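Moving on to chain A:
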Amino acid sequence: MIWDWDYALAVLPKLLDALIVTVQAALAGFAIALVLGLMIALARRSGKLWLSIPVGAIAEFIRSTPLLVQLYFLFFVMPGFGVQTTPFITGVIGLGLHYATYTAEVYRAGLDAVPRGQWEAAWALDFSPLHTFRSIILPQALPPIVPVLGNYLIAIFKDTPLLSAITVLEMMQVAKIEGSETFQYLEPLTIVGLLFLIVSLISAVLIGRLENHLGALRRI
Partner candidate 1 sequence: MSNPSPVRHQTQPDLDMPQAAPSGAKPMIRFKGICKSFGSLVVLDDLDLDIAPAEKVALIGPSGSGKSTLLRVLMTLERPDKGVIEIDGAPLWHMPKNGNLVPADARHLREMRKNVGMVFQQFNLFPHMTVLRNVTEAPVHVLGMDKEEADARARDLLDMVGLRDKVNHYPAQLSGGQQQRVAIARALAMRPRVMLFDEVTSALDPETVGEVLNVIRDLAHEHNLTMLMVTHQMGFAREFADRVCFFYQGRILEQGPPDRLFNHPQNERTQAFLRAVLES
Partner candidate 2 sequence: MFLPIEFYGNLLQGALITIQITAMAGLLAAICALVAGLARMSPWRVVRGIAVTYIEFFRGTSALVQLFWLFYALPLFGLSLSPMTVAVIGLGLHIGAYGAEVVRSAVLAIPRGQHEAALALNMPPALAMRRVILPQAVVAMLPPFNNLMIELLKATALVSLITITDLTFQGQLLNTATLKTAPIFLAVLVFYFLIALGITSVFRTLERRLSVGRLKGMAR
């Protein structure tokens, strides 16, 4: 048997500690993606060409290029512009920026699904555009897209190992350090894989429940 249980049990606590860093990075990145994504979506459908075209092009560019290279870019270039941060914050910004271009598409689909008549009815009642958007449109656009956004949280979570490339001590980095010290990569890498699988599957089940729940709410 190649598998070393003693060693596996010895590295497990360290990996679980690193799992917390991983989850923190995923949640923080997701928070940025949620806010920035909405801003991108609004800029793209603003109707002002000087805003919608460049924002659309930049979003398209970010979405079509690798997160890893974007992370390097931020990691090496930001200090050059005098921005001093930790690798963790750089990683979170990278994740958030990259996935904002995905959530923007989700918001766009959600907003497009709200019937035009809702805007017209609000205008007829003399609501201000901001009030219309916040109280009439968003409450209708958001519930259907919540599960889709949830899936992107899982996607971000699964991309956090990339932060190891910019020295963030998340699970992958810890596993690699452990492995390189003992030359036993099998146990830490397998445990990391299993932890990812467990967290992803549990999250997928939770999102499925949420989807059913929201579906049930809408049917009432």
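Candidate selection criterion: all candidates are chains of the complex that A comes from, given by their letters.
One rule holds for everything that comes next: a residue touches a chain if its C-beta (ideal position, glycine included) is under 8 Å from a C-beta of that chain, and two chains touch if they have at least 3 such contacts; residues count from 1.
Since the model is a prediction, treat every value here as computed from it, not as a measurement.
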item: Touch assignment for chain A within the complex, options 1 or 2; value: 2
item: Parts of chain A lying in touch with candidate 2, wherever the complex brings them together; value: 2, 61, 64-70, 72-73, 76-77, 80, 158-162, 164-165, 172, 175-176, 179, 185-186, 189-190, 192-193, 196-197, 200-201, 204
